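See below for the structure under consideration.
Yeah, one chain of the complex is gone here, protein chain that is, but the others are all in their spots.
Each chain carries a letter (A and B) given by its place in the written order, and its residues are counted from 1.
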Amino acid sequence: MAFLKLIMFLKDYIKDVFGAIKSLATGMKRTGYYFTHHKEIITQQYPDNRETLHLPERFKGEVVMPHDENNEHRCTGCTACELACPNGTIKVVTKFDITPDGKKKKAIDKLVYHLELCTMCNLCIEACPSDAIKMAQTFEHSVFDRAQLTKVLNKPGSKIMDGVE
Amino acid sequence: MWSFSKIANIIHEWLSQTFNVTWTTIIEMVIAGVAVISLFAVLGLVLVIMERKVSAWMQIRLGPNRVGPKGLLQSLADTLKLLVKEGMTPNGADKFLFNLAPFIAMMVAMLLLAPIAFAKDFQLWDLNIGVLYVSAISSISVISILMAGWASNNKYSLLGAMRSGAQIVSYELSAGLSVLAIVVLTGSLQLSEIVNSQANGWWIFKGHIPAIIAFITFIIAVTAETNRAPFDLAEAESELTAGFHTEYSGMKFALFFLAEYANVFIVCAIGATLFLGGWMPFHIGNWNGFNNIMDWIPSSVWFFGKTFFLIFLIMWFRWTFPRLRIDQLLNLEWKYLLPISMVNILLVTAMAILKWHF
Partner (left out) sequence: MYRETQIVSDVAKTPLTGEGTFTINVGPQHPATHGVLHLVITLNGETILNIEPHLGYIHRSIEKMCESLTYRQFIYVTSRMDYLSAHINNHACALCVEKGMQIEIPSRAQVIRVLMDELTRIASHELWWGAMAMDVGAFTPFFHAFRERETINDIMEETCGARLTMNYMVPGGVMYDIHPNFQKRVKDFLQLYKRKIHEYDELVTGNIIFQNRMKGVGVLTAEDVISYGCTGPVARGSGVSSDIRKLYPYEIYDKLEFDEVLETAGDSFARYLIRLREMNQSIRIVEQLIDNIPEGDFQAKTKAVLKLPKGEFYQRVETARGELGVYIVSEGGTTPYRIKFRSPGFSNLSILNHMVKGSKIGDLIAAMGTLDLVIPDIDR
(Lines give C-alpha, C1' and ligand atoms only; values in the text may rest on other atoms or scores of the structure.)
Protein backbone atom coordinates (compact mmCIF):
# COMPACT_ATOMS: atom_id res chain seq x y z
CA MET A 1 0.00 0.00 0.00
CA ALA A 2 2.75 2.36 0.96
CA PHE A 3 4.58 1.38 -2.17
CA LEU A 4 1.52 2.18 -4.24
CA LYS A 5 1.29 5.56 -2.55
CA LEU A 6 4.89 6.25 -3.39
CA ILE A 7 4.26 5.32 -7.01
CA MET A 8 1.27 7.67 -7.10
CA PHE A 9 3.32 10.43 -5.52
CA LEU A 10 6.14 9.96 -8.00
CA LYS A 11 3.67 9.92 -10.86
CA ASP A 12 2.13 13.20 -9.73
CA TYR A 13 5.57 14.67 -9.13
CA ILE A 14 6.77 13.84 -12.61
CA LYS A 15 3.47 15.00 -14.07
CA ASP A 16 3.89 18.32 -12.25
CA VAL A 17 7.38 18.78 -13.54
CA PHE A 18 6.43 18.01 -17.12
CA GLY A 19 3.32 20.17 -16.97
CA ALA A 20 5.41 23.05 -15.68
CA ILE A 21 8.03 22.64 -18.39
CA LYS A 22 5.32 22.45 -21.03
CA SER A 23 3.65 25.64 -19.85
CA LEU A 24 7.00 27.44 -19.87
CA ALA A 25 7.76 26.14 -23.35
CA THR A 26 4.41 27.46 -24.61
CA GLY A 27 5.31 30.93 -23.45
CA MET A 28 8.77 30.69 -24.96
CA LYS A 29 7.29 29.57 -28.24
CA ARG A 30 5.16 32.69 -28.31
CA THR A 31 8.02 35.10 -27.59
CA GLY A 32 10.19 33.13 -29.99
CA TYR A 33 7.57 33.67 -32.66
CA TYR A 34 7.71 37.41 -32.18
CA PHE A 35 11.48 37.35 -32.02
CA THR A 36 11.64 35.90 -35.51
CA HIS A 37 8.63 37.68 -37.06
CA HIS A 38 9.67 41.29 -37.39
CA LYS A 39 6.60 42.13 -39.44
CA GLU A 40 4.60 42.19 -36.22
CA ILE A 41 6.59 45.13 -34.86
CA ILE A 42 4.24 47.97 -34.06
CA THR A 43 6.72 50.74 -33.25
CA GLN A 44 5.99 54.06 -34.89
CA GLN A 45 9.14 56.13 -35.25
CA TYR A 46 7.43 59.34 -34.40
CA PRO A 47 9.52 62.33 -35.41
CA ASP A 48 10.61 60.48 -38.54
CA ASN A 49 7.09 59.70 -39.70
CA ARG A 50 5.79 63.24 -39.53
CA GLU A 51 5.07 63.28 -43.28
CA THR A 52 2.93 60.15 -43.15
CA LEU A 53 1.38 60.80 -39.75
CA HIS A 54 -2.23 61.81 -40.28
CA LEU A 55 -4.36 62.50 -37.28
CA PRO A 56 -8.09 61.97 -37.71
CA GLU A 57 -10.01 65.11 -38.64
CA ARG A 58 -11.83 65.09 -35.30
CA PHE A 59 -8.64 65.10 -33.25
CA LYS A 60 -8.72 67.87 -30.68
CA GLY A 61 -5.36 69.59 -30.77
CA GLU A 62 -6.02 73.28 -30.24
CA VAL A 63 -8.73 75.81 -30.89
CA VAL A 64 -8.25 77.87 -34.04
CA MET A 65 -10.37 80.40 -35.86
CA PRO A 66 -10.45 79.81 -39.61
CA HIS A 67 -10.07 82.87 -41.82
CA ASP A 68 -10.93 83.02 -45.49
CA GLU A 69 -8.78 84.56 -48.23
CA ASN A 70 -10.18 88.07 -47.52
CA ASN A 71 -8.95 87.77 -43.91
CA GLU A 72 -12.50 87.43 -42.67
CA HIS A 73 -13.71 85.22 -39.86
CA ARG A 74 -17.15 84.24 -38.62
CA CYS A 75 -16.88 85.33 -34.98
CA THR A 76 -19.56 87.73 -33.79
CA GLY A 77 -18.14 88.18 -30.33
CA CYS A 78 -21.17 86.64 -28.59
CA THR A 79 -18.97 85.15 -25.79
CA ALA A 80 -20.82 81.83 -25.90
CA CYS A 81 -17.49 80.03 -26.02
CA GLU A 82 -16.20 81.99 -23.07
CA LEU A 83 -19.26 81.00 -21.05
CA ALA A 84 -19.06 77.39 -22.12
CA CYS A 85 -15.41 76.98 -21.21
CA PRO A 86 -14.91 75.25 -17.86
CA ASN A 87 -11.37 76.53 -17.32
CA GLY A 88 -11.48 80.17 -18.37
CA THR A 89 -9.39 79.33 -21.38
CA ILE A 90 -11.09 81.78 -23.73
CA LYS A 91 -11.44 85.51 -23.21
CA VAL A 92 -13.37 87.54 -25.76
CA VAL A 93 -12.42 91.21 -25.91
CA THR A 94 -15.07 93.17 -27.82
CA LYS A 95 -15.07 96.60 -29.41
CA PHE A 96 -17.60 98.66 -31.31
CA ASP A 97 -17.19 99.02 -35.04
CA ILE A 98 -18.84 101.81 -36.95
CA THR A 99 -20.75 100.32 -39.83
CA PRO A 100 -20.87 102.19 -43.21
CA ASP A 101 -24.31 103.47 -42.41
CA GLY A 102 -23.04 105.08 -39.24
CA LYS A 103 -24.37 102.61 -36.69
CA LYS A 104 -22.36 101.15 -33.85
CA LYS A 105 -21.90 97.40 -34.07
CA LYS A 106 -20.38 95.01 -31.57
CA ALA A 107 -17.42 93.04 -32.91
CA ILE A 108 -14.44 91.24 -31.50
CA ASP A 109 -11.24 93.04 -30.88
CA LYS A 110 -9.35 89.99 -29.72
CA LEU A 111 -10.26 86.41 -28.95
CA VAL A 112 -7.60 85.44 -26.47
CA TYR A 113 -7.02 81.69 -26.14
CA HIS A 114 -4.89 80.23 -23.36
CA LEU A 115 -3.63 76.97 -24.75
CA GLU A 116 -1.91 76.18 -21.47
CA LEU A 117 -5.25 76.07 -19.69
CA CYS A 118 -7.17 74.21 -22.35
CA THR A 119 -8.25 70.62 -21.74
CA MET A 120 -9.58 70.08 -25.29
CA CYS A 121 -13.09 69.32 -24.07
CA ASN A 122 -14.67 70.70 -27.25
CA LEU A 123 -17.41 72.54 -25.33
CA CYS A 124 -16.58 75.92 -26.87
CA ILE A 125 -16.87 74.55 -30.38
CA GLU A 126 -20.21 72.97 -29.50
CA ALA A 127 -21.39 76.25 -28.02
CA CYS A 128 -20.37 78.49 -30.92
CA PRO A 129 -23.54 79.50 -32.81
CA SER A 130 -21.73 80.69 -35.94
CA ASP A 131 -19.07 77.97 -36.34
CA ALA A 132 -16.36 80.56 -35.98
CA ILE A 133 -13.90 78.33 -34.14
CA LYS A 134 -12.84 74.76 -34.65
CA MET A 135 -10.32 72.24 -33.42
CA ALA A 136 -7.03 71.95 -35.29
CA GLN A 137 -5.11 68.71 -35.56
CA THR A 138 -1.80 70.13 -34.36
CA PHE A 139 -0.29 68.50 -31.34
CA GLU A 140 3.31 69.65 -31.01
CA HIS A 141 2.59 72.45 -28.62
CA SER A 142 5.75 72.59 -26.55
CA VAL A 143 7.44 75.98 -26.35
CA PHE A 144 10.19 77.43 -24.22
CA ASP A 145 8.21 80.38 -22.98
CA ARG A 146 4.80 79.94 -21.45
CA ALA A 147 3.69 83.32 -22.77
CA GLN A 148 3.75 81.91 -26.29
CA LEU A 149 0.88 79.62 -25.38
CA THR A 150 -1.44 82.57 -24.94
CA LYS A 151 -2.72 83.13 -28.44
CA VAL A 152 -4.92 85.66 -30.16
CA LEU A 153 -7.09 83.67 -32.51
CA ASN A 154 -8.30 86.38 -34.86
CA LYS A 155 -5.64 87.59 -37.26
CA PRO A 156 -4.65 91.26 -37.14
CA GLY A 157 -6.84 93.42 -39.31
CA SER A 158 -9.42 90.71 -39.80
CA LYS A 159 -13.08 91.46 -39.77
CA ILE A 160 -16.30 89.54 -39.61
CA MET A 161 -17.61 87.86 -42.71
CA ASP A 162 -20.67 89.39 -44.34
CA GLY A 163 -23.93 87.77 -43.47
CA VAL A 164 -22.83 86.22 -40.17
CA GLU A 165 -25.01 87.38 -37.34
CA MET B 1 45.36 29.12 -41.06
CA TRP B 2 45.41 31.74 -38.31
CA SER B 3 44.09 30.76 -34.96
CA PHE B 4 44.30 32.16 -31.46
CA SER B 5 46.82 29.58 -30.34
CA LYS B 6 49.08 30.38 -33.27
CA ILE B 7 49.04 34.11 -32.49
CA ALA B 8 49.73 33.36 -28.86
CA ASN B 9 52.66 31.11 -29.80
CA ILE B 10 54.16 33.71 -32.14
CA ILE B 11 53.97 36.38 -29.43
CA HIS B 12 55.44 33.99 -26.89
CA GLU B 13 58.35 33.02 -29.15
CA TRP B 14 59.12 36.62 -30.03
CA LEU B 15 59.04 37.63 -26.38
CA SER B 16 61.29 34.78 -25.25
CA GLN B 17 63.79 35.62 -27.97
CA THR B 18 63.85 39.32 -27.02
CA PHE B 19 63.64 39.19 -23.22
CA ASN B 20 64.67 36.84 -20.46
CA VAL B 21 62.24 34.47 -18.78
CA THR B 22 61.12 36.80 -15.98
CA TRP B 23 60.32 39.69 -18.29
CA THR B 24 58.58 37.39 -20.72
CA THR B 25 56.30 36.16 -17.96
CA ILE B 26 55.57 39.67 -16.71
CA ILE B 27 54.83 41.01 -20.18
CA GLU B 28 52.64 38.04 -20.97
CA MET B 29 50.71 38.62 -17.76
CA VAL B 30 50.21 42.26 -18.67
CA ILE B 31 49.02 41.25 -22.12
CA ALA B 32 46.62 38.74 -20.60
CA GLY B 33 45.30 41.35 -18.18
CA VAL B 34 44.74 43.87 -20.94
CA ALA B 35 43.09 41.20 -23.05
CA VAL B 36 40.73 40.24 -20.22
CA ILE B 37 39.78 43.84 -19.54
CA SER B 38 39.20 44.58 -23.20
CA LEU B 39 37.22 41.36 -23.57
CA PHE B 40 35.04 42.53 -20.72
CA ALA B 41 34.53 45.93 -22.26
CA VAL B 42 33.58 44.39 -25.58
CA LEU B 43 31.38 41.78 -23.90
CA GLY B 44 29.54 44.43 -21.94
CA LEU B 45 28.84 46.42 -25.08
CA VAL B 46 27.84 43.40 -27.15
CA LEU B 47 25.66 41.77 -24.52
CA VAL B 48 23.85 44.95 -23.60
CA ILE B 49 22.94 45.70 -27.19
CA MET B 50 22.06 42.05 -27.69
CA GLU B 51 19.77 42.04 -24.70
CA ARG B 52 18.09 45.22 -25.79
CA LYS B 53 17.54 43.96 -29.30
CA VAL B 54 16.32 40.55 -28.15
CA SER B 55 13.90 42.10 -25.68
CA ALA B 56 12.72 44.61 -28.25
CA TRP B 57 11.97 42.00 -30.87
CA MET B 58 10.16 39.79 -28.39
CA GLN B 59 8.16 42.79 -27.28
CA ILE B 60 7.24 43.72 -30.87
CA ARG B 61 9.38 46.84 -30.68
CA LEU B 62 12.31 48.01 -32.76
CA GLY B 63 14.78 48.54 -29.98
CA PRO B 64 17.68 50.96 -30.14
CA ASN B 65 18.18 52.11 -33.72
CA ARG B 66 19.61 55.63 -33.57
CA VAL B 67 23.30 55.47 -32.68
CA GLY B 68 25.50 53.92 -35.32
CA PRO B 69 24.39 51.44 -37.95
CA LYS B 70 21.09 49.88 -36.82
CA GLY B 71 21.70 51.22 -33.34
CA LEU B 72 24.64 48.93 -32.71
CA LEU B 73 26.68 51.65 -31.01
CA GLN B 74 23.91 52.46 -28.56
CA SER B 75 25.62 50.69 -25.67
CA LEU B 76 28.82 52.61 -26.38
CA ALA B 77 26.89 55.85 -26.02
CA ASP B 78 25.33 54.55 -22.82
CA THR B 79 28.75 53.67 -21.43
CA LEU B 80 30.00 57.16 -22.22
CA LYS B 81 27.03 58.60 -20.41
CA LEU B 82 27.66 56.41 -17.36
CA LEU B 83 31.36 57.34 -17.37
CA VAL B 84 30.71 61.06 -17.13
CA LYS B 85 27.89 60.66 -14.63
CA GLU B 86 28.47 61.52 -11.01
CA GLY B 87 28.92 58.44 -8.85
CA MET B 88 27.12 59.35 -5.69
CA THR B 89 27.65 57.84 -2.28
CA PRO B 90 24.59 58.29 -0.08
CA ASN B 91 24.86 59.88 3.34
CA GLY B 92 24.98 57.29 6.08
CA ALA B 93 26.38 54.64 3.79
CA ASP B 94 29.45 52.67 4.73
CA LYS B 95 31.65 54.49 2.24
CA PHE B 96 34.47 51.98 2.07
CA LEU B 97 32.31 48.92 1.52
CA PHE B 98 29.93 50.82 -0.71
CA ASN B 99 32.72 51.76 -3.09
CA LEU B 100 34.47 48.42 -2.82
CA ALA B 101 31.47 46.23 -3.69
CA PRO B 102 31.28 46.88 -7.44
CA PHE B 103 34.98 46.18 -7.81
CA ILE B 104 34.67 42.86 -6.03
CA ALA B 105 31.80 41.92 -8.30
CA MET B 106 33.97 42.79 -11.25
CA MET B 107 37.05 40.99 -9.92
CA VAL B 108 35.12 37.79 -9.35
CA ALA B 109 33.92 37.86 -12.91
CA MET B 110 37.47 38.43 -14.15
CA LEU B 111 38.92 35.62 -12.06
CA LEU B 112 36.39 33.25 -13.52
CA LEU B 113 37.71 33.85 -17.01
CA ALA B 114 41.04 32.20 -16.22
CA PRO B 115 40.30 28.51 -16.88
CA ILE B 116 37.97 28.96 -19.85
CA ALA B 117 39.19 27.56 -23.16
CA PHE B 118 38.26 30.12 -25.76
CA ALA B 119 39.66 28.19 -28.70
CA LYS B 120 41.78 25.19 -29.43
CA ASP B 121 44.85 25.33 -27.15
CA PHE B 122 43.97 28.84 -26.10
CA GLN B 123 43.46 29.16 -22.39
CA LEU B 124 44.79 31.55 -19.78
CA TRP B 125 45.35 28.99 -17.08
CA ASP B 126 44.71 25.33 -17.65
CA LEU B 127 44.66 24.29 -14.02
CA ASN B 128 43.86 20.68 -13.20
CA ILE B 129 40.94 21.54 -10.90
CA GLY B 130 39.26 23.97 -13.29
CA VAL B 131 35.69 22.97 -12.47
CA LEU B 132 36.27 23.22 -8.75
CA TYR B 133 37.96 26.59 -9.21
CA VAL B 134 34.99 27.93 -11.15
CA SER B 135 32.40 26.83 -8.62
CA ALA B 136 34.55 28.09 -5.75
CA ILE B 137 35.16 31.52 -7.19
CA SER B 138 31.65 32.07 -8.50
CA SER B 139 30.24 31.79 -4.99
CA ILE B 140 32.30 34.81 -3.94
CA SER B 141 30.08 37.03 -6.04
CA VAL B 142 27.40 36.83 -3.35
CA ILE B 143 29.76 38.69 -1.05
CA SER B 144 29.86 41.70 -3.32
CA ILE B 145 26.07 41.74 -3.50
CA LEU B 146 25.69 41.45 0.27
CA MET B 147 28.32 44.14 0.69
CA ALA B 148 26.50 46.48 -1.67
CA GLY B 149 23.16 45.83 -0.03
CA TRP B 150 24.43 46.29 3.48
CA ALA B 151 26.64 49.31 2.82
CA SER B 152 23.95 51.22 0.94
CA ASN B 153 22.04 51.81 4.18
CA ASN B 154 18.81 51.31 2.28
CA LYS B 155 16.15 48.80 3.23
CA TYR B 156 15.35 47.92 -0.34
CA SER B 157 19.02 47.20 -0.99
CA LEU B 158 19.29 45.11 2.13
CA LEU B 159 16.22 43.06 1.25
CA GLY B 160 17.57 42.49 -2.24
CA ALA B 161 20.96 41.47 -0.91
CA MET B 162 19.48 39.05 1.59
CA ARG B 163 17.31 37.46 -1.06
CA SER B 164 20.34 37.17 -3.29
CA GLY B 165 22.32 35.55 -0.51
CA ALA B 166 19.70 32.87 0.10
CA GLN B 167 19.31 32.33 -3.60
CA ILE B 168 22.94 31.99 -4.60
CA VAL B 169 23.78 29.73 -1.68
CA SER B 170 20.95 27.36 -2.59
CA TYR B 171 21.45 27.29 -6.31
CA GLU B 172 25.17 26.66 -5.99
CA LEU B 173 24.17 23.15 -4.96
CA SER B 174 22.32 22.06 -8.02
CA ALA B 175 24.69 23.95 -10.31
CA GLY B 176 27.52 22.05 -8.66
CA LEU B 177 25.73 18.71 -8.87
CA SER B 178 24.90 19.11 -12.54
CA VAL B 179 28.51 20.03 -13.25
CA LEU B 180 29.56 16.96 -11.28
CA ALA B 181 27.54 14.79 -13.65
CA ILE B 182 29.92 15.72 -16.44
CA VAL B 183 32.94 15.37 -14.18
CA VAL B 184 31.84 11.84 -13.39
CA LEU B 185 31.50 11.03 -17.05
CA THR B 186 34.85 12.56 -17.93
CA GLY B 187 36.79 11.57 -14.89
CA SER B 188 38.62 14.87 -14.82
CA LEU B 189 38.24 18.31 -13.31
CA GLN B 190 40.43 19.92 -15.92
CA LEU B 191 38.45 21.94 -18.42
CA SER B 192 40.77 21.19 -21.32
CA GLU B 193 40.39 17.49 -20.74
CA ILE B 194 36.64 17.77 -20.51
CA VAL B 195 36.69 19.47 -23.90
CA ASN B 196 38.98 16.84 -25.34
CA SER B 197 36.75 14.05 -24.08
CA GLN B 198 34.03 15.41 -26.34
CA ALA B 199 35.97 15.03 -29.56
CA ASN B 200 33.75 12.15 -30.62
CA GLY B 201 30.52 13.82 -29.53
CA TRP B 202 29.24 16.39 -27.09
CA TRP B 203 28.23 15.23 -23.65
CA ILE B 204 24.67 16.36 -24.14
CA PHE B 205 24.40 13.75 -26.93
CA LYS B 206 26.70 11.15 -25.48
CA GLY B 207 25.27 11.23 -21.98
CA HIS B 208 21.71 10.23 -22.91
CA ILE B 209 18.85 11.58 -20.83
CA PRO B 210 20.83 12.14 -17.58
CA ALA B 211 23.07 14.59 -19.40
CA ILE B 212 20.06 16.44 -20.74
CA ILE B 213 18.55 16.61 -17.27
CA ALA B 214 21.86 17.85 -15.94
CA PHE B 215 21.98 20.45 -18.68
CA ILE B 216 18.47 21.73 -17.91
CA THR B 217 19.25 21.84 -14.20
CA PHE B 218 22.48 23.63 -14.94
CA ILE B 219 20.77 26.29 -17.07
CA ILE B 220 18.10 26.89 -14.43
CA ALA B 221 20.63 27.02 -11.62
CA VAL B 222 23.00 29.40 -13.35
CA THR B 223 20.13 31.66 -14.36
CA ALA B 224 19.34 31.89 -10.68
CA GLU B 225 22.97 32.26 -9.71
CA THR B 226 23.49 35.21 -12.01
CA ASN B 227 20.30 36.87 -10.69
CA ARG B 228 18.60 36.89 -14.04
CA ALA B 229 14.84 36.80 -14.51
CA PRO B 230 12.78 34.76 -13.68
CA PHE B 231 15.04 34.58 -10.64
CA ASP B 232 15.92 38.27 -10.46
CA LEU B 233 14.69 38.62 -6.91
CA ALA B 234 17.78 40.50 -5.88
CA GLU B 235 16.80 43.27 -8.24
CA ALA B 236 13.04 42.64 -8.52
CA GLU B 237 12.24 45.88 -10.21
CA SER B 238 8.53 45.92 -9.39
CA GLU B 239 9.09 44.95 -5.78
CA LEU B 240 12.39 46.41 -4.62
CA THR B 241 12.86 49.14 -7.26
CA ALA B 242 16.38 47.97 -8.10
CA GLY B 243 17.33 45.75 -5.20
CA PHE B 244 20.93 45.74 -4.10
CA HIS B 245 22.07 48.43 -6.53
CA THR B 246 19.29 50.92 -5.80
CA GLU B 247 21.74 53.49 -4.48
CA TYR B 248 24.42 53.08 -7.10
CA SER B 249 24.86 55.49 -9.94
CA GLY B 250 27.34 56.32 -12.65
CA MET B 251 30.28 54.04 -13.22
CA LYS B 252 29.79 52.07 -10.03
CA PHE B 253 26.37 51.05 -11.25
CA ALA B 254 27.88 50.28 -14.63
CA LEU B 255 30.37 47.93 -12.98
CA PHE B 256 27.55 45.94 -11.39
CA PHE B 257 25.78 45.90 -14.69
CA LEU B 258 28.92 44.77 -16.47
CA ALA B 259 29.62 42.14 -13.84
CA GLU B 260 26.13 40.73 -14.34
CA TYR B 261 26.68 40.36 -18.05
CA ALA B 262 30.19 39.04 -17.57
CA ASN B 263 28.82 36.44 -15.20
CA VAL B 264 26.19 35.46 -17.70
CA PHE B 265 28.88 35.07 -20.32
CA ILE B 266 31.05 32.99 -18.05
CA VAL B 267 28.37 30.61 -16.88
CA CYS B 268 27.26 30.16 -20.46
CA ALA B 269 30.86 29.53 -21.48
CA ILE B 270 31.15 26.91 -18.76
CA GLY B 271 27.88 25.38 -19.86
CA ALA B 272 29.09 25.31 -23.43
CA THR B 273 32.37 23.75 -22.37
CA LEU B 274 30.82 21.06 -20.22
CA PHE B 275 27.77 20.08 -22.22
CA LEU B 276 28.23 21.37 -25.73
CA GLY B 277 31.85 20.49 -26.30
CA GLY B 278 33.52 23.86 -25.85
CA TRP B 279 35.39 24.70 -29.01
CA MET B 280 34.85 21.21 -30.46
CA PRO B 281 33.09 21.32 -33.80
CA PHE B 282 29.84 19.49 -34.38
CA HIS B 283 30.42 16.04 -35.80
CA ILE B 284 27.97 13.40 -36.93
CA GLY B 285 29.21 9.80 -36.74
CA ASN B 286 31.22 9.00 -39.83
CA TRP B 287 29.92 11.56 -42.31
CA ASN B 288 33.44 12.57 -43.22
CA GLY B 289 32.49 15.29 -45.71
CA PHE B 290 30.19 16.98 -43.24
CA ASN B 291 32.72 16.62 -40.43
CA ASN B 292 35.47 18.16 -42.55
CA ILE B 293 33.33 21.19 -43.30
CA MET B 294 32.61 21.54 -39.59
CA ASP B 295 36.32 21.26 -38.81
CA TRP B 296 37.02 24.03 -41.25
CA ILE B 297 35.07 26.51 -39.08
CA PRO B 298 37.56 27.99 -36.57
CA SER B 299 37.35 26.66 -33.04
CA SER B 300 36.84 30.13 -31.54
CA VAL B 301 33.74 30.57 -33.69
CA TRP B 302 32.39 27.30 -32.34
CA PHE B 303 33.07 28.34 -28.78
CA PHE B 304 31.53 31.78 -29.06
CA GLY B 305 28.64 30.46 -31.11
CA LYS B 306 27.69 27.95 -28.45
CA THR B 307 28.17 30.47 -25.66
CA PHE B 308 26.04 33.05 -27.35
CA PHE B 309 23.38 30.47 -28.03
CA LEU B 310 23.17 29.79 -24.30
CA ILE B 311 23.21 33.50 -23.55
CA PHE B 312 20.32 33.92 -25.95
CA LEU B 313 18.48 31.13 -24.17
CA ILE B 314 18.90 32.90 -20.85
CA MET B 315 17.73 36.17 -22.37
CA TRP B 316 14.77 34.36 -23.85
CA PHE B 317 13.84 33.18 -20.34
CA ARG B 318 14.14 36.67 -19.01
CA TRP B 319 11.80 38.23 -21.52
CA THR B 320 9.17 35.51 -21.28
CA PHE B 321 8.68 34.53 -17.68
CA PRO B 322 7.29 36.24 -14.63
CA ARG B 323 9.34 36.35 -11.47
CA LEU B 324 9.12 33.75 -8.72
CA ARG B 325 8.42 34.58 -5.13
CA ILE B 326 11.25 34.09 -2.65
CA ASP B 327 9.73 31.00 -0.99
CA GLN B 328 8.84 29.47 -4.35
CA LEU B 329 12.37 30.11 -5.50
CA LEU B 330 13.76 28.16 -2.58
CA ASN B 331 11.07 25.48 -3.00
CA LEU B 332 12.09 25.00 -6.59
CA GLU B 333 15.67 24.45 -5.56
CA TRP B 334 15.20 22.27 -2.51
CA LYS B 335 12.13 20.31 -3.55
CA TYR B 336 12.68 19.92 -7.26
CA LEU B 337 16.13 20.72 -8.59
CA LEU B 338 18.17 19.25 -5.77
CA PRO B 339 16.37 15.86 -5.57
CA ILE B 340 16.31 15.60 -9.33
CA SER B 341 19.99 16.35 -9.69
CA MET B 342 20.84 13.95 -6.86
CA VAL B 343 18.95 11.12 -8.52
CA ASN B 344 20.46 12.21 -11.76
CA ILE B 345 24.03 12.02 -10.50
CA LEU B 346 23.28 8.50 -9.32
CA LEU B 347 22.11 7.60 -12.79
CA VAL B 348 25.15 9.23 -14.34
CA THR B 349 27.46 7.35 -12.02
CA ALA B 350 25.79 4.06 -12.84
CA MET B 351 26.04 4.93 -16.49
CA ALA B 352 29.72 5.80 -16.20
CA ILE B 353 30.52 2.58 -14.37
CA LEU B 354 28.57 0.41 -16.79
CA LYS B 355 30.03 2.33 -19.76
CA TRP B 356 26.60 2.92 -21.22
CA HIS B 357 27.56 6.27 -22.66
CA PHE B 358 29.20 6.42 -26.04
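Throughout what follows, a contact is a pair of C-beta atoms (placed from the backbone, for glycine too) under 8 Å apart; a residue touches a chain by one contact, two chains touch by 3 or more.
In this text, all values refer to a predicted model and were calculated from it rather than measured experimentally.
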item	value
Given A:Lys11, A:Lys29, A:His141 or A:Lys155, the one touching the chain that is not displayed	A:Lys29
Option touching the unshown chain, where B:Phe118, B:Tyr156 or B:Phe308 are the choices	B:Tyr156
Residue touching the undisplayed chain, where the options are A:Asp12, A:Asp68 or A:Glu126	A:Glu126
Interface residues of chain B (partner: the chain not displayed)	55, 58-61, 155-156, 159, 163, 229-230, 232-233, 236-241, 319-328
Those residues of chain A which, in the complete complex, touch the missing chain	19-20, 23-24, 26-27, 29-31, 42, 55-56, 58-60, 84-86, 119-123, 126, 135
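Here, only the chains that are shown with their structure count from here on.
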item	value
Complex contacts: residues of chain B adjacent to chain A	54, 57-62, 65, 316-317, 319-321, 336, 340
Chain B-touching residues of chain A, taken from the complex the two chains share	17, 24, 27-28, 30-32, 34-35, 38, 40-43, 45
